[in-house]
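Every protein chain but one is kept in place in this view of the complex.
Moving on, here comes subunit A:
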Amino acid sequence: MSFEIIKQSLPMFQQGFILTLYLSLIGIVGSAIVGIICSLVQYFKIPVLDKVLQVYIEISRNTPLLIQLFFLYYAFPAMGIKMSAQLCGIIGLIFLGGSYMAAGFSGGFNGVSKKQVESGKAIGLNRWQLARYVVFPQGFALSIPALAANIIFLIKETSIFTVIAIPELTNTALDLIGLYYNSNEYLFVLVVAYAIILIPLSIILTLLERRVRYGTFGN
């Protein structure tokens, strides 16, 4: 393995690195927003809308991101909707992540014990107050592990963006390999780059989880 080759490739990887972070961030925030909306609709059992969102969730969770991206990138233009590759990537990631986040939040809300709910009802709380003061704060704390797993999952999924030629980390590495055939070096940098993002993040999320569980919040 040549250190020189690695060094020369770093500026290009840097661009890919920033793009991966940028797309991940938008994807995660977007997914969280979609997830919260879906889980609220399901929690309050808003008629019609909850059925519609259930269909979305089923499609989103049961099709691969690769296929979702192909669909957005190749099938949509045929129907007259043209989007840049990056926009396709972001939409695809949010489409996928939204349902995972929804499941994470819903799991938390449903995990709040029936006794807590009854005890809230017993002091006269209405449906909204019960949600606002009892179910959501506790449910959110319960959903943190699932949300943390989703965040890591979504960042890793951005590597699939390479199939629609978004120059993020994986695409950068594959491109360089195609150009110069130095697979060892480039793949090494690629692995290190993902590890730099994911390992610290994973540690931070675990600490956060622990803090929420054993902190002032927990039982």
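Worth a mention:
By definition in this document, a residue touches a chain if its C-beta (ideal position, glycine included) is under 8 Å from a C-beta of that chain, and two chains touch if they have at least 3 such contacts; residues count from 1.
Here is the rule we go by: contacts and distances are computed from a predicted model.
The chain not displayed here is annotated in its UniProt record as "Amino acid ABC transporter ATP-binding protein", chosen from "Helicase conserved C-terminal domain-containing protein", "Amino acid ABC transporter ATP-binding protein", "Protein ImuB" or "Nodulation protein E". Checked against the full complex, the one of A:74, A:133 or A:180 touching the unshown chain is A:133.
Among the residues A:2, A:15, A:119 or A:206, only A:119 touches the chain that is left out of the figure. In the full complex, subunit A contacts the hidden chain through residues 115-116, 118-127, 129, 133-134, 137-138, 141, 216-219.
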